[in-house]
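Heads up, one of the protein chains got dropped from this complex, but the rest are sitting where they should.
Moving on, here comes chain A:
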Amino acid sequence: MTPNTASVTVIGAGVAGLCTARALLDRGAQVTVIDRHAAPGPHACSWWAGGMLAPFCEGESAEEPVVRLGQEAADWWARRTGSVQRCGSLVISPARDRAELARFAKRTTGHSTVDQNAIAALEPDLAGRFTSGLYFAQEAHLSPRTALADLRAGLVADGCTFQIADARPEDHAARGLAIDCRGFAARDAIADLRGVKGEMLILSCPDVSLSRPIRLLHPRAPLYIVPRGDSIFMLGATMIEGRAGPHITARALLQLLSAAYALHPAFAEAEVIEVGVDSRPAFADNLPRIRRNGNLIRLNGLFRHGFLLAPAAARMVADLIFDNQMPEVMDETAA
């Protein structure tokens, strides 16, 4: 392939598609992005993401590549959107679940232990409410919808074209290089892709002010809350094997709201602005995959790590195309 004249079609304009488009454009390709709806939008699960760039925290349950590759994310996003906040993240537990905090500390790196005073210094609104926690100073967060919009605007400014169409990646691969970034919508083409249902809320709560994502540990229902500025908070997220139905369950709503209430009783006065339900696309080990079949490359399985891993995965797609460099997350290839 002659990189400078390469013309590539990306199908899917969620976080995977937009990051891939950016990586290819940066390498000199002509890029067209096709999505079935105006994107970014609520049909993509990245629309509902928490936006935590928290590779070290994710190490509690994720495999090693998530921790390593995720460390690229904050710098990558900071170059493309003004919405990145580098304030670290805070992990706390109610006193009765202290064992969960010990377990979390044992399974992760990049944290320091914080006592009641340090918690109060980081988050004054939590003063006196929690006696110990873990502070992950190197972590960051962003506002997903702003980040996606900024990413798209930058792509358009640099000559990337966007189309709205119900495209079949196979059809485009017949005419040139195509990248399938459709997420769970590619389920029919990827037999081992599964859905992991997630439910989240967006709250407006002027009575509480937080600077960074807070993870509240609980043996059965660990949850997090991410400040979005202007008194807006994202509260997430459940993890249930299976594809999402259209509505949130009462159980999820109870879990989410009781976690917010446990964090700070003032959340009882919050207004629930949005309810999100969607399926994260995932493979059996919850790690992403890049697969190539001739002109068709599929990037999928970003699971709950869309914003965290899409920059690294997009770089690997570009390296595959331009340098013929085998991605570490590639498990299948055919000429």
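Keep this in mind: a contact is a pair of C-beta atoms (placed from the backbone, for glycine too) under 8 Å apart; a residue touches a chain by one contact, two chains touch by 3 or more; residues count from 1.
We take it that contacts and distances are computed from a predicted model.
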Review point. Between "Fe-S cluster assembly protein SufB", "Thiazole synthase", "Acetaldehyde dehydrogenase" or "ABC transporter ATP-binding protein", which matches the UniProt record of the unshown chain?
Key: "Thiazole synthase"
Review point. Which one touches the absent chain: A:32, A:81 or A:279?
Key: A:279
Review point. Residues on chain A that touch the omitted chain in the whole complex?
Key: 61-63, 103, 106-107, 184, 187, 192-195, 197, 219-220, 240-243, 245, 279, 282, 284-286
